[in-house]
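The structure follows.
Note that this is a trimmed complex: some chains were dropped, and none of the rest were shifted.
All chains are identified by letter, namely A and B, in their written order; residue positions are counted from 1 within each chain.
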Amino acid sequence: MYRPQYKYKRTFIGSIPSDADLYNALSKIVIEEDIRIGKITAIGAVTNAVIGYFDQNKKEYIKIELNSGFEILSCIGNVSVREGKSFVHAHIILGNKEGKVFGGHLMPGTKVFACEVFIEEYSGEDLVREKDSTTDLYLWKNKDLV
Amino acid sequence: MYRPQYKYKRTFIGSIPSDADLYNALSKIVIEEDIRIGKITAIGAVTNAVIGYFDQNKKEYIKIELNSGFEILSCIGNVSVREGKSFVHAHIILGNKEGKVFGGHLMPGTKVFACEVFIEEYSGEDLVREKDSTTDLYLWKNKDLV
C-alpha cells in the first residue's frame, strides 16, 4: 500500500513564557509561521492544567481541571490542517510534588510556568482533519498507515 | 570513544485506524517499508491495553491488561533489527477519564480507537538486537554511548 512520506524542513526551538496559555501559544506559533505539517515536543512546568479525556461511548470530551503546579513531564503532539488552518493536537503528562502523574488531551486554559518547545516542520502532502464517522473525532483523511 | 551516528532519511506520518492492534500495526509498517533504523512517536486513544513490566530479578515480563478506553498520552519507541527483521520496541503511557495515568512496554493486544503516528527513518549502521547476558533482554550489540 501507499504510505504518506514526508521530508524534514526545519525546527523551531524556544520558550513559552510564564503565564502564557500553552495550547493557545502553540497554536499562535504554528499559524503565524504557517507550519502545516509538524511534530511538537515540550517539557517544562505549568501553574495549572486543563486536560481532556475523550469518552469513546458518548463521543465527547470530558474536561479535567487540575488546580496546582505541575512539571510538564511530556507534551507531544502534531500540527496538521483543520478548516484550512494550521491546527495543534497535543497530549500532556504532568507530575506533582510527590512524583504522581496525571495527563490528558491538552486544552486551552493550561498556564505555563516555564516551557521549552521543539517544533519540527516537514514538507509533503497536507494532513487534513475531517470529521470521522466512526469516532466523531476530526482525523486525518486518507492517511492510514495500515 | 566512538559513538554511533546516523543521518535522517524520511518520515512516515499517518493514522492507525480503529480496531487495529497497535503493536502489530507498527510492526507491519516497519517490516513492509523495510525501515531498519527508526524512531516512533504517537498520540491517540485505545479501547483497551496490554502492557508489560520487566521484572529485573526474575528476568521476565509481567503482563498487565487494562480493559477500558484510554488516551494515548505518549507512545515512543524505536525500530532496529532482531533476527534479521525490522523490530519495534515501544513504551506507552495512558490516561483515563479522571486523568490518572498507567503505562508500560507496548504489547500485542492493545486496540486502537484512533492513533496518529510519526516514524522517522535514519540511515547508518544497523542496530542489531542480541540477547544480553546481564539483563536477559535483547539489546543493541556494540552500540554503547558511554
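By our rule, contacts are C-beta pairs under 8 Å (C-beta built on N, C-alpha and C of every residue); 3 or more make two chains touch, one makes a residue touch a chain.
Because the structure is predicted, anything quoted here is derived from the model rather than measured.
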- Item | Entire complex copy count, 2 subunits given | 3
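Throughout what follows, only the chains that are shown with their structure count from here on.
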- Note on the structure: Taking each chain's centre as the mean of its CA atoms, subunit A sits from subunit B at a distance in Å of 20
- Message: If we count contacts the way the header does, which residues on subunit A are in touch with subunit B in the complex?
- Response: 1, 3-8, 37, 39, 41, 51, 53-56, 62, 64, 66, 74, 76-78, 89-93, 101-105, 122, 124, 127, 132, 134-135, 137, 139-140, 143-146
- Query: What does subunit B use to touch subunit A in their complex?
  - Reply: 8, 10-18, 20, 25, 28-29, 32-33, 41, 43, 45, 47, 69, 71-74, 76, 93, 95-101, 113-114, 116-118
